[in-house]
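Every protein chain but one is kept in place in this view of the complex.
Chain nomenclature is as follows: A and B, assigned in order of appearance, with residue numbering initiated at 1 for each chain independently.
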């Protein structure tokens, strides 16, 4: 796609400082930009690269204009403006509506207009596929499910329990939706499976990363509310609720029945205990263990930071006596008081 | 399915306190129960909900009878009784035996009676599929393998090395069984692959979660003993042995050649070092790092708990000097002794 700077600025709603006639054909970062590239800078951290970029135009906040030698597009959210320009310049390939002859689709399904169903897709009875949706190759849907309009299951997605999916949802390859939760009753040391009877509900505009797993609810439903974004290899256990517009980075696990608020940002490889509540607006650092409910917004962290192994071994060994050390220091303080009084 | 309270009580082996004639059609939790629902309460933590439930009957321990306004089913393991009632009221859909025409099955395989083999299944030479087994869509078996009776590979399972699977085993979508272990020999800084020659053995009644990976053994076998239950996204490295009736929660990783005892309960996202042994009956908290063998049953934990990021930054920075602090306190104690003697 080719846009003039002027057309692009109009489309993404920003002002131009410089030449609106130049042509833009691609986005790139400041370093790799050349003639025809649009780039962006969000803060003074980008100054060195901004000064040297060969981009035709750069989206910047107003405060950086004096450092920008190229045409500038002034935005109070340059990253967002860049995202929108990138969508215009690099639109997704439109698919051609088709049901591939190798797809195995039960007669008792409703397939709307303008749908792509790829090779080797399997769809069992009582499923609905909304209009403009894309069901990529190798996807398997084996339970009654509803997929809203304009959703995209990229490839090799599994939906194996009852699932409601909203509009414009994206599910990446290898994701498993609505498999059984880990529900076990103990019978004298042996485990008996508890039937998992709930659904998975994915709200509008949800995105689910590659190889992420979302268990169906046990009795209630597992719910990912609208606009929530889940990265790769996340595990969502049964009955979990993820609030609207919450983003969760890769490899995080959330145990059963926990409720995460809206507008949270959960760092990568975090672990969140079951049966707790996380308030709206909570942020969690990567690799943090959350073992209790969090009632106030803010950034939460746990763990220790890496050091050379020899030092670490000594420190980690001491951790096991940390409580004893606190008590020892208490004793010292008392002893000091006695000494001081004794004077 | 519809049962009278009396029939259900008889089937699951519990006593009735109240009306045995009412009809039960579904299970639900206390809050969501309505006429026709069976629910359960295991302890006094459920009292508020128990008092308000609209369930037709509730499975409870004897100690809660005075708080139960509905018909009560008295069990000394209400959760187990509830699991069994749920199985009766919500039986799995029986499958119709079929080998889907799109399945690619090598001639040199034995397929027993009453087997379902779904669309796009691939089974290579020298495989045996036991009677009443279900091989879900998209499953791929590319090495000589034996699958016992009444086992269910839900969908899109990969078995890519020699594997023995017992009876009533369940494997959830995306699981990869018997891929190569991570065996590498170092040749002057470059890695050479060590052929992985062992098998995977899954005992009777084992359950394997979605996207869990179980590597084949290097020289010996990787073994998951009978009744062990593995949740989603678990990584089992080559030569690991998981003892019978051990349950492992999601996202846990177990490194090569480690032996886990029987009747263990390993928390979510735990990490267990290679080449160690964990005794029978050990429990491990979520996100715990086990770096040494454990010889006694009990509950083990590691890590720190989350706090606000600013406090955490200060504390985590101090961890690096923890050993030095212990030494400093030792010095203080000696100095105090000198001062006291000097008096």
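List of remarks:
In this text, contacts are C-beta pairs under 8 Å (C-beta built on N, C-alpha and C of every residue); 3 or more make two chains touch, one makes a residue touch a chain.
Just so it is clear, the structure is predicted and the values come from calculations on it, not from any experiment.
Within the complete assembly, B:193 is the residue of B:10, B:34, B:51 or B:193 that touches the hidden chain. Contact with the chain not shown here comes from a single listed residue; of A:14, A:27, A:72 or A:272, that residue is A:27. By the touch rule set out above, chain A reaches the unshown chain at residues 27-29, 32, 77, 79-80, 82-84, 86-87, 90, 92, 100, 102, 118-120, 136-138, 154-156, 170, 172-174, 207, 209-211, 227, 229, 231-233, 245, 247, 249-251, 263, 268-269, 286-287, 303-309, 312-313, 316-317, 319-323, 325-326, 329, 332-333, 336, 339-340, 343.
Touching residues on chain B toward the chain that is not drawn are 102, 104, 120, 122, 138, 140, 142, 156, 158, 160, 174, 176, 179-180, 182-187, 189-195, 197, 211, 213, 215, 219-220, 233, 235, 237, 251, 253, 255, 271, 273, 284-285, 288-292, 294, 298-305, 307, 311, 314-315, 317-319, 321-322, 325, 328-329, 332, 335-336, 339, 342.
Just so we're on the same page, only the chains that are shown with their structure count from here on.
Each chain gets a centre from the mean of its Cα atoms; for chain A and chain B, those two points are 25 Å apart.
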